[in-house]
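Apart from one protein chain that is not included, each protein chain of the complex appears where it belongs.
Entry: subunit A
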Amino acid sequence: MPTASALTQLLKAVEPLAPDMSIADVADRLLTPQHKAFLSLPIVDSAGKPLGLVSRTALQDIFMQRFGRDLRGRHPVTEIMNAQPLVVSLATSLEEAARQITGQLQYPITEDFVLVDQAGHYQGLGTVLDLLKAMESRIAQRNTVLRKALHDLKESQAQLIQSEKMASLGQMVAGVAHELNTPLGYVKNNVQLMNELGAALFELTDAQARLADCMANPDTTEEQLADAFALAAQAREAAAPELLSADMQQLFADTMYGLEQIAELVVGLKDFARLDRAMSEEVDINDCIRSALLIARNNTKDKAEISLHLGQLPLIACAPSQINQVLLNLLNNAVHAIEGFGQVVIKSWADEDAVFISLQDSGKGMEAHVVARIFDPFFTTKPVGQGTGLGLSICFKIVQDHGGLIRVASEPGRGTRFLIRLPRPQAAQLQRSA
């Protein structure tokens, strides 16, 4: 047992004094070099039980009196011993021993402590100084372990935040990729259709050109002309240009629209990430809201109607990609909380000191004990394996890093509202100069 051996290492074998030994003999014993390190000597009875400790100070008190040695030198040592010495079992742990000893120790330190075995038999002496040294090295050891644990923890936390980031990034990319499939679907089909329909038109122009050639050529026979007419009429029927024109226009318009949608999504993705612009620029938070909405659309469109009430906002300094991450996270949480089809209301406004964003859903809401823990890292209401429980704690940290606040209010059955407050730059400067 390591704790038992800890005290054993402090154990110093000291030959105990018999109870009937005289004070003068004890004084002589204390002066011998092998007892130099001790403040006191133990007195042990014939059964091996410690009776007390006699300290140097107790002896000094006698010898400093006039005729002290002559008067009391022959008295037994039990007369001046401390009959309630510190007795510690060897089986005690280092910490427990330290607690007992420091609890009973008196100033100035005049005695050592007696070490006994489990049956209470005397084994040796321990000094307070040795005990303190042992404690110090133990604490230093613990500190090293703790420092390593802290380092490991920080590393794994950074890894978790990174993997949460990757997971939400992956989700976002997959969402946008899927979102692209709808316009891609009809654009691709339309181009193919226009190609087919166009081919019929080219055949028609071809047939008509041949007919024109026939008519222009004086050598053309009646028969050839009739053939050319028939072919042109046939091509015309196949192409049906009067029907085609409206169709083609519609297909072209739809295709253009689809390509714009695709472009918008790609620009949105770029704006959302904003990797080219990190921190501290003049940002309109309304742009962040729109950007997050575009990216989240694949998750929101079949879950909720989104109403926007965006006020005029002053530009503020922030990291837009981080604010986007917060907004996307809140939006996705909002639609997850909705069973069936619901509503999400997003508002923004500003006062003299700050910009505010409110995001309210008509979802299932949360109980008070859930609300209380919602920003805690690793807290999640989702089943194991779905969600790290880091999303909102990261949101909290991002808003905090911006000098802002994030608040939540929720009621089961009615929904949840998040409010974010981001300070305006002049307000932040004032705070800094104050």
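Basically, a contact is a pair of C-beta atoms (placed from the backbone, for glycine too) under 8 Å apart; a residue touches a chain by one contact, two chains touch by 3 or more; residues count from 1.
The rule we apply is simple: contacts and distances are computed from a predicted model.
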Just by its UniProt name, which of "Transglutaminase family protein", "Response regulator receiver domain-containing protein", "tRNA 2-thiouridine synthesizing protein E" or "ABC transporter permease" is the chain not shown in this complex? "Response regulator receiver domain-containing protein"
For the chain left out of this view, which of A:T8, A:N189, A:Q208 or A:S358 touches it? A:N189
Hidden-chain contact residue, picked from the options A:H178, A:K270, A:H309 or A:R414: A:H178
Absent-chain contact - pick from A:D247, A:E264, A:D353 or A:E367: A:D247
Touch rule applied to subunit A and the missing chain gives residues 178-190, 192-193, 247, 250-251, 254, 257-258, 298, 301-302, 305, 341
